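A single protein chain has been removed from this complex, and every other one stays in its place.
And now, chain A:
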Amino acid sequence: MSIIELDRITKSYGPIEVLHGIDARVDEGEVFAIIGPNGAGKTTLFKVMTGESLANAGTVRFDGQDVTRMPPHLRIRAGMGRTFQVARVFNPLTALDNVVTAIEARKRAQGRTDHAWWAIRPSAPTRDEAMGLLEGVTLAGKAKMQAADLSHGDRKRLELAVTLAGRPRVLMMDEPTAGMSPVDREQVSHLIRRVMKPETEGGLSAPGQKLTVIMTEHDMSVIFGLASRIMVMNQGKRIALGPVEDIRNDPHVREVYLGKEDQHEELDA
């Protein structure tokens, strides 16, 4: 079953059309990767899905519901979660309070606020859940640290915990390994794999949750290691969409990447 359906999405900034009628369906439970050269329109398509940008034409459906014009915070409440290319966490708060605030926002939106109206501290369940998420991303030891003082990699991990705190059904990750060392990249890949697994099997997904991941990524080894299907974009158009193996052998895709030797090699990797 498709959880996200994109129907002829067109987007222009002024006279420049950056997306030309993109169609795609993302199935529940898969890792769906969007790749393409710089300026292909990946990030714009991402923003159209999350609501940061509105499409000029076409429709975005989330779980069957038309969300084309819905503002981001309502899409989040409906079950989307998003991380950014450069991790965005709340600097004035501690790592723990970052996650606590996200959990409280989720509970509030669901009308399930569980702290007394006069309470200053988060409720015990909220605190436990937050600590659990921090442990999951190996940040429990830094719970009391100010987010502003965390390293680049830790901020990425914290952002993932903050996003998972919203219990998303679709996790949208824009370049999750951008600017990271190979070791950190491997850790993030490992973390995403854990995110997909339920808690009962040592993963991070809440019980009964079937998570879908949509990601853009430059690093082909990360993509090939994680994705179930890949969509290739070039100059605002979809040029291929299919399982990893098909994409690797697609002559058209190879042509787009031809001339960029390093990426060509990566396709063969």
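In this text, contacts are C-beta pairs under 8 Å (C-beta built on N, C-alpha and C of every residue); 3 or more make two chains touch, one makes a residue touch a chain; residues count from 1.
Heads up, the rule we're going with is that contacts and distances are computed from a predicted model.
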| Absent chain per UniProt: "Branched-chain amino acid ABC transporter permease", "RNA polymerase sigma factor", "Cytochrome bo(3) ubiquinol oxidase subunit 4" or "NitT/TauT family transport system ATP-binding protein"? | "Branched-chain amino acid ABC transporter permease"
| field | Selected residue (touches chain absent from view) among A:Arg8, A:His73 or A:Lys197 | value | A:His73
| message | One chain is left out of this view; which of A:Asn56, A:Thr101, A:Gln209 or A:Gln235 touches it in the full complex? | response | A:Thr101
| remark: Filtering A:Ala109, A:Met131, A:Ala178 or A:Ile239 for touch with the omitted chain leaves A:Ala109
| said: For the chain not shown, which residue from A:Val162, A:Val188 or A:Met231 touches it across the whole complex? | reply: A:Val162
| query | If you put the missing chain back, which residues of chain A would it touch? | reply | 50, 52, 71-73, 76-77, 81-82, 84, 88-93, 97-98, 100-102, 104-106, 108-109, 115, 118-122, 162-163, 165-166
